[in-house]
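Excluded from the complex is one protein chain; the other protein chains are retained at their positions.
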Amino acid sequence: MKTERSATASHAEKESGEPHQTRPRDLLQNADLLELLDQLYLARYFDVRLIKEKRRGRLRGTLYSSHNQEAILVGTLFGLRPDDWISPVHRDMPAFFLKDIRAGWDNPSRMGMSIGEVCAQVWGKATAPGRARDNWSHIGDSSKGIICSTSMLAGTIPVAAGIAYDFKLRNQDSVVLTYNGEGSTAQGVFHEAINFAAIHKLPVITIVENNQWAYGTPVELECPTKDVADRAKGYDIPGLIADGQDVLDVYDNTMWAVERARAGKGPSIIECKTFRAYGHGDHDDDRAAKYRPEDEVGEGRRRDPLAVFKQELVKRGVLSQDDASKYSPEFKNAAETTDEDFPARVVEYMKQGVEFAISSPLPDASEGTMWVFAEENR
Amino acid sequence: MKTERSATASHAEKESGEPHQTRPRDLLQNADLLELLDQLYLARYFDVRLIKEKRRGRLRGTLYSSHNQEAILVGTLFGLRPDDWISPVHRDMPAFFLKDIRAGWDNPSRMGMSIGEVCAQVWGKATAPGRARDNWSHIGDSSKGIICSTSMLAGTIPVAAGIAYDFKLRNQDSVVLTYNGEGSTAQGVFHEAINFAAIHKLPVITIVENNQWAYGTPVELECPTKDVADRAKGYDIPGLIADGQDVLDVYDNTMWAVERARAGKGPSIIECKTFRAYGHGDHDDDRAAKYRPEDEVGEGRRRDPLAVFKQELVKRGVLSQDDASKYSPEFKNAAETTDEDFPARVVEYMKQGVEFAISSPLPDASEGTMWVFAEENR
Amino acid sequence: MTASATQSQPVNMLTAIRQAIDEEMERNPEMVCIGEDIGLLGGAFGATEGLQDEYGSMRVLDAPISEAGIVGAAIGLAMRGRPVMVEMQFIDFISCGFDQIVNNAATMFYRTGGKVNLPMVIRGPSGGYGGGGPYHSQQNEAWFLHSPGLKVVCPSTPSDAYGLMKAAIRDPNPVIFYEVKELYRKREIEEIIPEGHTVPLGKASVRREGSDCTIITYGNPVYFCLEAAERLASENVQAEVIDLRSLLPLDEEAVIGSIKKTNRVLVVNEASRTCGFAGELIARVCETAFEHLDAPPMRVTREDTPVPWVKPLELSVLPTTDKIYDAALRLVRY
Partner (left out) sequence: MTASATQSQPVNMLTAIRQAIDEEMERNPEMVCIGEDIGLLGGAFGATEGLQDEYGSMRVLDAPISEAGIVGAAIGLAMRGRPVMVEMQFIDFISCGFDQIVNNAATMFYRTGGKVNLPMVIRGPSGGYGGGGPYHSQQNEAWFLHSPGLKVVCPSTPSDAYGLMKAAIRDPNPVIFYEVKELYRKREIEEIIPEGHTVPLGKASVRREGSDCTIITYGNPVYFCLEAAERLASENVQAEVIDLRSLLPLDEEAVIGSIKKTNRVLVVNEASRTCGFAGELIARVCETAFEHLDAPPMRVTREDTPVPWVKPLELSVLPTTDKIYDAALRLVRY
């Protein structure tokens, strides 16, 4: 994984005239840093727990694990305001509850879905945001600033551009963060949306989670440029490269692009370099082992985002070595971890969600034909 | 119109290590240069004649004039081999008969359609290549290496990529030249096709005729980059900029890209800067006057490709000033020109085509339901 | 609002549509128009002429040539509560934005369990008979009728176009609006549109009463059917001609009611035959009013071909007055 800033990435610095004197991360308090760590734990635990539930046959649908990619979700979402919008896709399940979670994990009025709602979705219950009409990541809620995506990759990016255009019309300095994998940047609608956003300098920030593989296809067969961020050059917008394993680097790059977008300077693409821990979906775990050489996987998972961040916190003296070692799910596969690897508040939080999901009813069959059309109400 | 080579354009030179010592144009004989001039006259005369026929109410459909843009067609096609493919679109009507015309205007076995076939198409006759099932530029013929395009802009570019992929499979060093306007580069399928071609280093050369306007929309609202050629940066392929008014500059750039493609080094985009002489189509001539300031039109047509090339030929001593002045359709609108403005062989050639068209029968109504499906023949 | 052309003198369909959009833009400052060449130029046919001057280039937006991106952006705007008018320069190009329409816009309300509705109209010039060839002649409504979550309309008169456009813009769902371009400037059908005129989605209009057979149609063929009906009258056959106007929702009551009276039905539309809406109507009629049918239901549609360009070919595959007349005669003589 290359994490040095390429020519593209240096765009950020070029534009401001000189390297950032103060980086966004420098304004974070110790409490923020520890919160970031907890969110990383939470994202990992959510995934691990669902992998286990899935294996026990308790869940339907496909689980696209975000394992090893959590720093991207946590780092991009941490600095957003409640009025900002996001569009998570298949590999971004934790994003639904991470949105605005800084406002309080249990704050009922925060933007972002509750862990209960997200679990209800995974369990396919009537209490899910979309009443379980589509699976897993295909949920959204306008009142929470989350675009409900279809399965069609890159399909939410033009929608994000439309929302950003609405912000512009309202003179509102909110932003929209879209997520997609590197493979999805090959889609035509990716181009159409970014082109439109660039022309109108819309506040759309496209987070490209480059985990090196699009299902069974390596990035070289999806994208002809050295870095996926280079696609930005075709629109004359910043194409930043973040170390997707380093939550602070993701945070810095995001905040730079967000501030720029809020200032009316237009869209950016942020490529976050990372590596897919498992198969494409849980159904692919076995086959993935055939098309991905073992040493590539080992190398790709060498820098677990939890480990990277804990090391940084210890270095800074924000976390003691003891505390750092207390909870150590890093480098472990889902099956190897136990609840003891995670802080109690994380385990407890997820437990609440799962319990809510399990105790929620299934939607009634009579709902099948409901809500095809909205009633005329104006 | 900016004709200096931008950073993008200089790619060509960078790659070869140093500026071209011998430019492709330097290898042209005087006879070639005079042939180029004749082809420019021919392309112009074809357009002028059809504009007049159209105004007299003799033709159906829309005429998208290539007036002022002829150097692009002539310059890109001149160096092609018979086995190369092209995909002209709405504004490229002359391309159909210019293809391989160097092999002899009346050579029946040359690649490229005869002027008669092209006129039959315009007149909607049964002798048209597609038996007049779609209008004007929507003709093609695999035996002639011409892709039959739909109306959907940029829709032939992935097809061109497929043909180029076939060449690669066959180890055949042919190339495919695709044409489209600058506005059409906003289409998703443009991105998908160039992306694919770049990944596989396919011999596809995309000629972008940047005439500054896409119907009633200026280029700034279609493309966010300074030059449309900059789109190439997003694929890490050469994005060349040619002076679309200078047939030799178009030729040089094309040949550079063609040779590169034949050598297996992949696709290029060549932006040819030009200016649309009239309305978008002939139905738009009046309205265009409202959305395009008069002085912009004046400036855009200041460098008539015929005038530019004649001046060059005189400078080189290939053409006498007298011969240069003898035929002077340049700077004239269609209505102002007469047959005397054109060399006799050009007028005669077109006359043959028109006569063939007029004397050809209409397709019979019974053909309407034919050829929906090919018969199983294997 | 630019000077009102309606309500005082007869207007053609294009003016009526322009006027309806204009009035809705004035009525609701949240509304946005987006499409190719709709601003500076005022649209290929002039359906948005003057609107950019009136409402500015932000609300009347010249979009890049990218139908999927345009529809997607419209979804985003509609998600934020704005009514959006999307123009397809020709309805044929809707194929380039197909996924965003059928999979994203159409199903958003369903997928969010009734939470996120999208007030958007996708409109564009449609239909054959003008020598447009395969890509400027389509009447491709069946694709969208088969995609749950979309409403579909296709008016044939200026006042219906005006009324339905307003209803469509105010409707909280995505509506695909077919504007028959051959009717845009047809002088014979100009009308004075009364102040405050409305037409709800889902109401058919009986264009001619008759007792011998029911001809169900919409769009341009309405006029061929009316012509055929006149000719039939001279043979003492009284055909009832129903102009559906709105295909989904459908005025089944009007359709079935008429068939109960005439006991014979001919469906005419200009889409290609297989899986077109004409067949769907026949299926519905047979399912629900089988015992009222005294003859096999018939349809006159485009042949299962693209719309070819040259006139003799074009007319050979499209419904014509002659074909309708012949079919109706066969129907009543069965």
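Which chain is which? They are A, B and C, in the order written, and residues in each are numbered from 1.
Keep this in mind: a residue touches a chain if its C-beta (ideal position, glycine included) is under 8 Å from a C-beta of that chain, and two chains touch if they have at least 3 such contacts.
Everything quoted here is computed from the prediction, not taken from an experiment.
Visitor: Which is it among B:112, B:130 or B:183 that touches the chain not included here?
Guide: B:130
Visitor: In the full complex, which of B:188, B:203 or B:300 touches the chain missing from this view?
Guide: Of the listed residues, the one touching the omitted chain is B:188.
Visitor: Of B:155, B:183, B:244 or B:353, which sits in contact with the chain we cannot see?
Guide: B:155
Visitor: Can you name the residues of subunit A that touch the chain not displayed here?
Guide: These residues touch the chain not displayed: 60-61, 124, 132-135, 138, 150-154, 183-184, 186-189, 214-218, 221-223, 287, 291, 362-369, 372.
Visitor: To test your reading of the contact rule: which positions on subunit B touch the chain that is missing from view?
Guide: Interface with the chain not displayed, on the subunit B side: 128-131, 133-134, 138-143, 147-148, 150-152, 155-166, 168-169, 188-189, 191-193, 195-196, 199, 370-378.
Visitor: Since one chain isn't shown, list which residues of subunit C touch it in the complete complex.
Guide: Spelled out for subunit C, the touching residues are 92, 95-96, 98-99, 102-103, 107, 110-111, 134-135, 140, 142-143, 145-149, 248, 271-272, 274-280, 282-284, 286-288, 290-291, 293, 295-299, 304-306, 308.
Just so we're on the same page, only the chains that are shown with their structure count from here on.
Visitor: Taking each chain's centre as the mean position of its Cα atoms, how many Å separate subunit B from subunit C?
Guide: Each chain's C-alpha centroid was found; their separation is 37 Å.
Visitor: Which subunit B residues reach two or more other chains?
Guide: 186-189, 221-223
Visitor: Counting only residues that touch at least two other chains, what does the list for subunit C look like?
Guide: Answer for subunit C, listing residues that touch two or more other chains: 63-64, 66, 68-69.
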